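One chain of protein is taken out of this complex; the other chains stay put.
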Amino acid sequence: MPTAIPTPSARRDGFLAEVMAATPGDHRLDQCIQCGSCGGSCPSGAEMEHTPRRLFALIRAGARATVLRSNAPWYCVSCYYCTVRCPQQIHITDVMYTLKAMAIRAGLFHDTAPAGFSETFVDYVEKYGRSFELGLATRFNLRHHPLALAGMAPLGLGMLRRGRMDLTPHRIAGMAQLSAILERAKALEAAT
Amino acid sequence: MKAMFFPGCSMQRNARAYLDSLQAIRADIGLDLTEIEDWNCCGATEYLSVHRIAAHALVGRNLALARAQAGDTDVLTAGCSACYLNLAKTDAQMREDARLRATVDDALAAGGLAYRAGSLKVRHLLDVVCHDIGYERVKASVTRPLHGLRVAAYYGCQVVRPDYDRRWDSSELPTAMDRLMRALGAEPVDWALKTQCCGGHMTVIGPEVAFGLIRRLVRGALDAGADLVATLCPMCQLNLDAYQVEMNRHYRSDYHLPVLYFTQLMGLAFGRSPGELGIGREFVDAMPALARIQAEPPQVAEARRKRRPRPGDALPMPRRE
Amino acid sequence: MVQEKVGVYVCHCGSNIAGVVDVGDVARFAAEELKDRGVALARDYTFMCSVSGQDMIERDIRELGLTRVVVAACSPHLHEATFRGACARAGLNPYLSEMASIREHVAWVHRDPQAATAKAKAIVAGTVARVLRNEPLQAIEVPIDARTLVVGGGIAGIQAALEVAEAGYDVHLIEREPSLGGHMAQFDKTFPTLDCAACILTPKMAAAGAHPKIHLHTWSEVEKVEGQVGDYTVHVRRKPRYVDADVCTGCGICVEKCPVVVVDDTFEAGIGYRKAIYWPFAQAVPNLPVLDPATCTYFVGGKGGCRACEKFCPTVPNSIRFDQHEEPLTLRVGNIILATGFDLFDARRVAQYGYGRLANVFTSLELERMCSAAGPTGGKVVLRDGHTTPRSVGIVHCVGSRDRNYNRHCSAICCMQSLKTAHLIKERTGAEVYDFYIDMRSPGKEYDEFYQRVLDDGVHFIRGKVAEISDVPLDPGEEDGRLYVQVEDTLAGLRRRIPVDMVVLSAALEPRRDSAEVGRIFGIACSTRGWFIEKHAKLDPVATMTEGVFVAGCAQGPKDIPASVAQGAAAAARVLNHIRQGVLSLEPVRAGVLAERCSGCRLCNGLCPFNAIRFDAEHGVSEINAALCQGCGTCVAACPAGAIQGSGFSDAQLYAQIDGLLADLRRQPAEAT
Amino acid sequence: MKPRFAMYWAASCGGCEIAVLNIDERVLALDAAFDIAFWPAAMDAKYRDVEALEDGAIWVTLFNGGIRTDENEHMAHLLRRKSRLLVAFGSCANEGCIPGLANLSTRADLLRAAYDGPGSEHPGPARPQTAWDAAEGTLTLPALQPVLRTLDQVVEVDYHVPGCPPESHQIAAVLDLLIAVARGESEAPPKGAVLGAGASTVCDECPRSRDVKRIRALARIQQLPPLDANLCLLEQGLMCAGPATRGGCDARCPRVGAPCIGCYGAAPDVLDQGARLMSAIASVVDADDAEHIDRVLDGLPDPAGTFYRFGLARSLLRAHRAALAAEE
Partner (left out) sequence: MTAPAFEPVIIGFTCNWCSYRAADLAGTARIEYPPNVRLIRVMCSGRVDPAFVLKALADGADGVLIAGCHPGECHYLEQNYKALRRHRLLLRTLAQLGIEAERVRLAWASAAEGARFAEEVRDMVALLRALGPLRWPARPIPAAHAQATTPTQAAVTEVTT
């Protein structure tokens, strides 16, 4: 009886398949050769618990919890050095976004500050259609670094004095339209 | 040159100087910008970190609005690096990923909108200025050349990387802004950090990492002999300027390196007043550096590397071309 | 019209086919339902390719007078030749047989026996319809000119030329640089034995230069090739040397007296100097100077000044000839060997490594020259300042190779070259050497042993692709003026910044910049990346799709010296094989023009990459040179007048096959009603 | 008694009839050699006159026009029965010609365009009826068939004379040949032969100079700068069907600067003229990536109409899918 040899796509399963499916574009995540040019290039690589290279190895190994608990994706500054230098042209930065979103959904990342910053930002965007720096800074710091708030005050005041910060948020006119779009997108995202 | 324009949240507030100076110089270089009506936030790097796919729908709304309002231009430009990249990324990934395209199409339809990927050319403002308007056109508008001003052209990350549409000569050491500075009469300094990270959101979530990066950039630019940094991104400006003060506090150092937008320098060279260009909104005062502008070009000996010293001297450097 | 008698043979291939396809039913179908389409007989048999299977076909041809044969079995790529042979032995033109692939394309890929059997029947019906339209063909015979052209005077080309010449045949050896030698001449030592490259190469260069059967044309390039295997006419452009080769004694006074010093970007890889009139290098063959008009004062200054070389030349008549011009040269040869070598990757493209910007970043080739006792530093490894000995050196592998941003291929030699460099630096400077690699590839005779030896030398191996090389300190603790190699040490799991004085980039081997153009001139295929494509990667690695053109050395793909030498010799063996045969038989699957149908519209003229189509202006028709034609059939499909016919793949055959393949669809509705 | 001659037009413009009459005094030879039994364009005769003849009573019929209506089909069968030789005369009968382009549309679309479109005198939907009861009795009209067919798709044809219309010198030669055969002075050509045409394509007769072809852009003649009078039109970016069109016309059109549009049909032994032309043109488009190729092909806005301007009804696919579905 002839046995079919599984196609490459069928061979990817488990956590790797999950991360790949959640990342748009031709991201080539399964092509990593573990060379480390990403970790070497990363401006915040020294502070990461795992370099992107190690994260990819862990993803392949199916170490879901370790990956989603890692601080690494949150320390990604979106500088894209790893992406343009990757000899396999893996869209590394895009995978980091995927891992962050998955970590939030799974609730696995322990330090809530970076995720909190992102979520606070998203809240403002979803409420007003625009970001709101004063609100973002205050609310984020109140929740995550209450002690830092005082330290940040000179900066905030400086911003206000130089006309670089608004006291009230701006709401776009098409808020209902934007909400409908985002709601539909989120429903589709959840369905996949 | 006509283009749709996406200002983005930062340009409206913390980077008002960027927007003001852009408004001031548009007419000088024949740049006809139409702001997208009722645009929404691009999501920065944060929305993508929370809702991986919906983030593209968020950007998709801007693309759809821009396309519908664009009329006879197909260029959409943004001044903020993150805004530019998010718009370009959504367009590029919709082009290459049918599944994403279907999702975004579906979501946009829920808002009565539609966008065909690739129907707009998403371009950063610097790209439009350098490659469409062109250095010659810029040079023609210069009335007060910035002679003697040594500028570190700083590109940051997201304009030249990942560069979906191959707009730049290099993702590591681009030269477009350097050439623009030369067109303004300023002298771009030779430095290798021009696309190194400013720290991004790490200033908020992990300041120590960010301070290290900011210090390296500030010191690198000063070591290269720069009087000031020219930037093209609100986030870079904020981190290098406002957080320079915080960084000094962290390292107990005392660097003073002003950071201006390239549009502000263009405005100065075009003879506009500092006030009109938002100069004064920066934390590190730019006026002392700007005072170094001279009436005449300085007589610098052309420090051209000679490839032909006599044998016995140093080994020749590789050709640079 | 003769009543054709088709014999159909359905193979079981043991259970390979019969396990899925009902072979008996297929044979029955052919015998009964294809009877009115010319099938006289159909059999099924366990192994058609066996001697008894072939005997069966031969017997049927002889005894039953079969005029066509169809074998439904495996892929024709396996046994087409077998069954053509059987037909030929029985006196039937071999091109009147066809195979139907019901193993690879049916039994092995489908599970449902019913569907598989139905598909097998359709394939057999299509093949029967096609074979009826086949025509008897005769192999094309071409005589072979015993002279050979070798293009490229590197080690592969030299080897090939010597092999052919030693066998007693004339060879024209063309080299575009002023001397033989190629890249190998630039190297200092060769891995893993560390023999001196010059010591082993120069005797070969001299032998090639002096061989009475080798006609050397250096400083020359091939412009155009006409003709086909056995009879090529090659047009060569000889660049002026401005030195009379017949008179010059090679005394060197002209070079000594020339006042112009320029950087030597060719042989010295940009770290040494030469004069405007110069020797390509000390052991050059031919041993003549060459004058570079781009830098010579006489030429640059509008043919006025200097002329020191001419003034001091002691020969009578004077050897310096400012009036030399480019000369055309026409050669006639029967076979061609292309050994055009490689280009070194331009390391400036990896901006983050700083080559060209940071003084003490070097390429591997620069280091080869530095290590060479005859090189610019007299064999001393020093920094760009020309005198400081480095205390620590980083060697970076895979610069421009194994990297989708530049070249996807592995350059094959860099690991070993890097190990050799590490060893030489260690030996000559005692510096700390850090070797940054992704994977260590040392799969050759004594190669891994050499790796062990370099480990013994105390070289630090760090597994990680270097991210960037910078002279800007990151932390306050870093020293100014040094280079920092930033890398993720993937085995230690650390990000490291290693301070060094010097970095050596092991740059990739790339196809020659003009390889696509060269491929076009010689009518051979070049991959998109630029390597010449061999006929078969494993079983025919030096032949190409163009009969009579062979490839050797790095032009076909990156390889080391032993492999280049082996390929040079192999290509020569293939050429000698042609020469000894005297006359070559070519497959008759070719296109041809029916002159009376051709209107001379010239649509086809630009379609043939092998230049087989020629326009006969006198008669206003296009013609196809059968020996050049490779039988792709593109012109047949494009001829708007239907004037080009393909023998072995005619329109009639293909229409018939389509018809036969779909015949069951036309029957079905009739049966249904 | 002289042998009988007939000529009839079905779905066609009538140009072929004019072309026959346009061969000058040579037409008198026709009258001298034959009895004109039936030729509605030239003389009065009724269908019933033909019906009254014995089968095979007409020696030769030149039939022009395609089969579009029930009447066309009826006449094709009738004339086939009554004629010893049936000649498909002109492009319409041979390959459908311009009326065949209607095969790109369904019958319903055609009627809508004719009766609801601009120029129609009927307000509101009106369609011709095949039978209509009037006071005088039942009035009938032949029904429009779903697609146009060539003559040889309906009845057996003996000879083919291509051209839209056939060129005068070719018509005269064909008539001379037929007369000679009728008189027993010449052997009849083999059945199925194409008469009055060349063995190669139009380029063979075209005086323009030609070179290797590379198509970088295609445009319509009015979009191009003035053309070079001596250079191949295709090489000047004009879509010329000459390379794929049977010669015999003496390259009339390209000679005067108009591109060949293909009226003499496919070259000998070519199955499908349009496919050939398509293949030839596409092969020399000077672009290697899909996007660039598409940009060049954008200069050819109506490929089906261009490649199959004359041959659609005879082509492998014959008609638009929807039109054929109606035929089923």
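Each chain carries a letter (A, B, C and D) given by its place in the written order, and its residues are counted from 1.
Quick note on the criterion: a residue touches a chain if its C-beta (ideal position, glycine included) is under 8 Å from a C-beta of that chain, and two chains touch if they have at least 3 such contacts.
Because the structure is predicted, anything quoted here is derived from the model rather than measured.
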Which candidate, D:11, D:75, D:102 or D:197, sits in contact with the chain we can't see? D:197
Touching the hidden chain, out of D:6, D:174, D:240 or D:260, is D:174
For chain D, the residues touching the chain missing from this view: 104, 149-150, 152-157, 160, 169-170, 172-174, 177, 189-199, 248, 268-272, 274-276, 278-279, 281-283, 285, 287-290, 293-294, 297, 300, 302-305, 307, 315-322, 324-325, 327-328
By the contact definition given up top, give the residues of chain C that touch the hidden chain. 75-77, 101, 103-112, 115-116, 118-119, 122-123, 126, 129, 133, 519-520, 523-528, 533, 545, 589, 607, 609-610, 630-634, 636-638, 646, 649, 651-652, 654-659, 661-662, 665-666
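The working rule: only the chains that are shown with their structure count from here on.
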Which chains are in contact with both chain A and chain B? C
CA centroids of chain B and chain C: separation to the nearest Å works out as 46
Mind checking the centre-to-centre distance between chain C and chain D? Centres are C-alpha means, answer in whole Å. 53
By the touch definition above, chain B meets two or more other chains at residues 171-172
For this entry, which pairs of chains touch? A-B, A-C, B-C, C-D
Help me check something: in the complex, which residues belonging to chain A touch chain C? 1-2, 33-42, 45-46, 51, 53-54, 81, 84-85, 87-89
Please give the residue numbers of chain A that touch chain B in the complex, ascending. 22-26, 43-44, 47, 73-75, 77-81, 83-84, 91, 93, 97-98, 100-102, 104, 113-115, 117-119, 121-122, 125, 129-133, 137, 140, 154-155, 158-159, 162-166, 170, 172-174, 177-178, 180-186, 188-189, 192
Chain B partner contacts - residues on chain C that touch it in the complex: 261-263, 265, 270-273, 348, 351-352, 354-357, 359, 363, 376-377, 382, 384-386, 470-476
